[in-house]
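Complex shown without one protein chain; remaining protein chains in place.
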Amino acid sequence: MSYKIIGQRITRNEDAQLLSGSALFLDDVHLPGMLHAAFLRSDYAHARIKSIDTSAAKQRSGVVAVYTAEDFGDYWHVGPLQVPPPLAIAGAKFNARPLPPIAKDKVRFSGEPLAVVIAESRYIAEDALADIIVDLEPLPAVTDLEKALQPDSPLVHEDLGTNLAADVQQEHGNYAEAAAKADVIIKRRFYIDRGASGAMENRGFIVDWDEKTQTMTCWSNCQAPIPLRNTIAANLGLAASQVRLITPFVGGGFGPKIMTSQADDVLLPWISMKLKRPIKWVEDRRENFLATTSERDQIHDVEIALTKDGRILGLKDVFYHNTGAYDPYGMTVPLNTQTHTTGSYDIPNFYTRVIMVFTNKMVVTPVRGAGRMYGVYVMERMIDIAAKELNIDPVELRLKNMIQPNQYPYKTGIIGQDFVENVLDSGNYPATLKKAVEIIGYEKFIKEEQPRLRAEGKKVGIGVVCFVEGTAVGPYEGARVNVDGSGKVTVVTGVSTQGQGHFTSFAQLAAEQLGVSVKDVRVITGDTGHFHWGAGTFASRGATVAGNAIYSAATKVRNKALQIASSVLEAPVEELELADGVVRIADVPNKFITLGELAMRANPTRGTIDPNMEPGLEATAFYGPPHGATGQGAVAMIVEVDPETYLVKIKRFVIAHDCGTVINPLILDGQIMGGVSMGIGNAFYERMVYDENGQLLNASLMDYLLPVSTDMPPKMELAYFSTPSPLNQLGAKGIGEAGAIPTPAAFASAVENALKDAGIEILESPLDPCRLWQLVQQKQ
Amino acid sequence: MKLEGEHVFNGPQADVWEMFYDPNVLASALPGTQSLTMIGKNEYEGKMFVRVGPVSGVFDGKLLISNEVPPESCTLTVDGKGAPGFVKGSGDVKFVAQADGTTLMKYEGEVQLGGTLASVGQRMIDSVAKSMIRQAFESLDKALQERIAARAEGRAAEYKPPSEAEFAAAVAKDMGKSVLQSQEARVIMYVVLALLIMGIIAYILSNLPK
Partner (left out) sequence: MSKLYPIKVNVNGTIYERDVDARMLLSDFIRHELRLTGTHVGCEHGVCGACTVLFDGKPVRSCLMFAVQANNHEVRTVEGLGDKDHLHPIQEAFREKHGLQCGFCTPGFLMTVTAFLEENPHPSREEIREAISGNICRCTGYEFIIDSVELAAQKLAAAEKA
């Protein structure tokens, strides 16, 4: 399929506003009479609430109200679950414990809200927090995944009688049989941790209840505006049509902004209705670390069964997953781990079991990669370890076991986060690996450069890994495309935008069908006042799922325009073309009619219309895939480890990637590179450090290290493949999380290779100079 | 976080032991203490203003003395909370009479921190804690001398706690000292000094009358 505008590397529509500082972000919203909220949050990770005395806070000048759980009366409720339990998986055990908006009786993580202050300014609200006297009876905290399941462990939820949140087993083929036939069985334990999303803009929420019109307007920087709007309306007993939720420009999402039904969006609307005034809340960075979701640790016990010539017969992975104190987001993250372990490889027997555990930490929800990275990490490390044991080159071993281009659709037998079997739709996996290996000069490096540099005392190493990325999952998205009487084109869709260029890529999809300039297409995303059907921006699905709906809607508008023009210009549809904002007879450019005029003709204000026609040049369309589309790629990386400080410098970084049809290659590059920088952060710089009392010890950017420009490789080398997905008319797949998924595994592989003289084996992530030094010392 | 160390008091063991039961002495030893009252035989209750870098605020706390073997050893348990977070811990304290009439005090304990203090103040807690302890010992030393002198002179003892400004200055000085004590800092100082001297000599030489 050859496109004129889709696939063009064009600059973005939204940039002029963003660059000039005139773009509206959440905290920029200013409403007359607006009050400010601040939350008092628990210092203890696990405690019983004995009393909360807000009287002094209420006395402070400028404080309008102070609420605790009791003050909300019957309105206080727990949940709902954001993601339903995995009932589609046979035998799945799931203990639902949705997140309370504010703690009642007990706190279960450090940062859990205890009280909310509403005041004339944010400064006064925060002052008042110090006036609140809280009497908490500390309880021993649960922080270790394995200890949490011991019979004598303190319980996060006493009524449950256990800290087990879920237990889900899935099997494809029969691992036990495969192991019996294997020549070699290798077992390892992995400890993998991730961290916060670190979006530059923290979370926030603004709500304005207008008593006179009985309507509520909310601003949120969430990734799921429509479900959130629906929940708010339902909570308050309002009709959905009484509540409008607007997402302005958002300063990065990366996952945690998908989590809703938290203190702010549950409590502040109720308070706004009570006080009849607009209320704003914006998180500060410390709150973000404590009380916004992030991803956390998993412990994997992995076993791989191979023949001695390197054919993988089976893989077994039993892992613990930390869900934090509650599990409102279901099993999305660990299910992604399960569906992304065997990844690019044709492994006929795979057993995976996740034991999800409650601990006294904030809830875990997806962070870019959303659980995929853990599966990729264990698989790629096991292959490297097997390669060493079998004395086979690690790239060779991968190619030997790869899914071949003629094996699609490849049914994995494992059910994923969308509750259907994960089926790999298309790709050319060997090609991406071979390309990455070729670009980095693998052979030459291993045979010539590495030995030479080592002889000079430089600890250089190379790592090569492959990964898959499940994207574009259902359920669906929708869009409306409209050409108005002046010829202006508007595209409206339910997903919200956090920097991934929707205002341009979506415009390209419409412009392709309507023959207008991309700059002339206005895109509105994430405003329930304009469009109220859809699920949200997650799982790298925006461009593909919403994109396909937009393309379909634009196609419908195109067809209608051609229909009307055909009768006006008295020419058959086949002879007409859309270009430059008009419909004209091809080869007779002076016989044309503008889109605006066509729109007016389609919407008369007098007379009669064809009973089958809908007015105007407007169409709505929806798209829901049968299952997700899977992107794939390979990463090759060369690092140098300083022999004294154990600081790691990335010398080269290559990523070869396949995400099907590309809408805008410039935006694609940005997404890949951004993902890689997050992956580098997760590999070496970022870690949320908790002590055994559940205290987060590094809740600031001073101590939680986000990578900066000097931590990046000198150049990110990208290679592109495009096997269109058969699942949708555009052939598109998602790409948003690709860079983040393989990088920690590649990093571990390259660093292990660099330190191969020390003979260490890296079975954990993240790494840091101290840890590397420790590993080397332990070996000596 | 672990806290351990020793200190030599310039006075007899019995006096040192008694000081710990005198709320006036204790209140003066830790600056920032706004109030300290004995609420039981071995229990104190008080308010203390604490600053660790950017984090500061008033703590409400309880101090319990237990496992007493007077005048040799006891266990101190502390439990404080406030806007900046919470502090919980306990430590064993031993007093050993020395041959020269001084008293060696040894302490070993474990303290848990939580809240803003733990999540933002991490970098500074170690050095601030050590500095506070050092300061406290200095104050206690002074108090001990005053107590001994007052008894000798047959008058009531007067304890003067250092002001918060003095305390903050002392903490800063301690932290500065620990920086200067590092190897590199010393090398840099010597190099700079050497260059300066060379520079002065060069200037003098170049300006000698021909």
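Letters A and B mark the chains in the order given here, with residues in each chain numbered from 1 onward.
One rule holds in what follows: a residue touches a chain if its C-beta (ideal position, glycine included) is under 8 Å from a C-beta of that chain, and two chains touch if they have at least 3 such contacts.
These numbers were taken from a predicted model, which means no experiment stands behind them.
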item: Among the chains presented, those that the missing one touches; value: A
item: Option from A:96, A:273, A:399 or A:706 whose C-beta touches the chain left out; value: A:706
item: Selected residue (touches chain absent from view) among A:64, A:83, A:233 or A:250; value: A:250
item: Touch criterion as defined above, residue of A:92, A:363, A:676 or A:719 at the omitted chain; value: A:676
item: Candidate in contact with the missing chain, chosen from A:498, A:620 or A:749; value: A:498
item: Selected residue (touches chain absent from view) among A:61, A:213, A:590 or A:780; value: A:61
item: Residues from subunit A at the interface with the omitted partner, ascending; value: 11-12, 14-25, 27-28, 30, 61, 123, 197-202, 249-252, 254, 284-285, 498-501, 666-667, 669-670, 673-678, 700-702, 706, 708-710, 712, 715-716, 739
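Here is the rule we use: only the chains that are shown with their structure count from here on.
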item: Partner subunit A, residues of subunit B touching it in the complex; value: 57, 81, 83, 85-86, 88, 112-116, 118-120, 122-123
item: Touch list for subunit A against partner subunit B, complex; value: 43-45, 110, 129-130, 138, 286, 289-290, 691, 693, 695-700, 702-703
